[in-house]
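A protein chain is absent from this complex, but the other protein chains hold their places.
All chains are identified by letter, namely A and B, in their written order; residue positions are counted from 1 within each chain.
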Amino acid sequence: MENKNYEAIIEAILFTMGESVELEKIAAAIELDKKETKAIIGRMMEHYEDPAIGIRIIELDGAYQMCTKSEMYEYLIRIAKQPKKHVLTDVLLETLSIIAYKQPITRVEIEKIRGVSCDHAVNKLVEYNLVCELGRLDAPGRPLLFGTTEEFLRSFGVQSIDELPVLNPVQVEEFKQEVEAEINLKMDI
Amino acid sequence: MENKNYEAIIEAILFTMGESVELEKIAAAIELDKKETKAIIGRMMEHYEDPAIGIRIIELDGAYQMCTKSEMYEYLIRIAKQPKKHVLTDVLLETLSIIAYKQPITRVEIEKIRGVSCDHAVNKLVEYNLVCELGRLDAPGRPLLFGTTEEFLRSFGVQSIDELPVLNPVQVEEFKQEVEAEINLKMDI
Partner (left out) sequence: MDMTVRLQVFEGPLDLLLHLLEKNKVNIYDIPIVEITAQYLEYIAEMKRQDLNVVSEFLVMAATLIDIKSRMLLPAKEEDAEEEEDPRAELVQQLLEYKMYKCMAYELRDLQIDAERVLFKEPTIPPEIADYEEPVDLAELVSDVTLAKLNDIFKSIMKKQADKVDPVRSKFGKIEKEEVSLSERMSYLEEYCLTHSRFSFRNLLEAQTGKMEIIVTFLAVLELMKVGKIFISQEKTFDDIQIQSRIAA
């Protein structure tokens, strides 16, 4: 294998590791001795100084790390600053409504109602600070309990969750059905 | 600023973010329009194919991500840890392939093709982030619609769902002819 491909391997190693990698380890991976490896990396470092390249290799105490050139920071900040497209999708809204009306509620219970995994939706709602952890349920596995936040109340313009539009009609209906089912089962001889 | 430096910036952005970055965001960061940005990235992708380079840029549904070339795998794995992967059973793969080709699709439609219920498989695929909800079908019961995710594209190394291997057009054609000859059947696959 010619030199060039050693560079490709080292590049791939430093890229995927992200953090600093000791010279020894790199040498072992490409099956060359430390001196040769060091020479190759030295050449690569020089090559990376080309302004057409946005990343560089730095040496830290016998280890090497790939990082962005500091001239690129202003652009990176622009990427970071770009407001993420935050949208309350149907999935998020459904999950939020379940949490609002059924809190405190566990992930499993939400999944039971929606019939599909809800990890992603719950995490997003937590990220948006509309939902937060309320502690853990005293049950096997001690699952997390979720509820709405103060931000949620503020965003929807209510003082407390008691002020949420009454869900009683729904609940009452549920109870009625349960009771009826119960009665039907009673033997009336 | 000349073209070359745009490449450096994009390189730095993709390197730093690690994850996929939408074309729109990159374009905004370098203050060019999407078309120009896409052209630059296209050139970069070509340039990265040089065997002296160990990394490449992949496109995922209008977003870009940097990754290692698969030829580097055997060296990388000596140092880097293989990210935890989900083992996909036959059931999961079958369900996934139906969703991939027929998306957006409801659970009932999947069940019709497989002849078995698919709740468990769909939930697992959602949990693995290979499949996600796409909303609800405007039909009685408003059933959930499912489709594949960006993670699916990444895990299977395709740019977009249009790039999935075609449902064997030759085979389909052969099937059709055979059938027509044999039982005068109208195929509709």
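In the analysis below, contacts are C-beta pairs under 8 Å (C-beta built on N, C-alpha and C of every residue); 3 or more make two chains touch, one makes a residue touch a chain.
Treat the numbers as computed from the prediction; the structure is a model and nothing was measured.
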Listed residues A:31, A:50, A:133 or A:151, member touching the removed chain: A:151
Residue among A:8, A:26 or A:98 touching the omitted chain: A:98
Interface with the undisplayed chain - residues on chain B: 15-19, 58, 65-70, 73, 76, 80, 82-83, 85, 88, 90-91, 93-94, 96-98, 100-101, 113-117, 141-142, 154-158, 164-165, 167-168, 171-172, 175, 178-179, 182-185, 187-189
Chain A residues touching the omitted chain (full complex): 12, 15-19, 67-68, 73, 76-77, 80-84, 86-88, 93-94, 96-98, 100-101, 113-114, 127-130, 151, 154-158, 164-165, 167, 169-170, 173-174, 177, 180-181, 184-185, 187, 189
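Here, only the chains that are shown with their structure count from here on.
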Chain A-chain B separation of Cα centroids, rounded to whole Å: 20
In the complex, chain A residues that touch chain B: 4-5, 7-13, 15-18, 21, 25-26, 28-30, 51-55, 66, 68-69, 72, 75-76, 78-79, 82, 89-91, 111, 115-117, 119-120
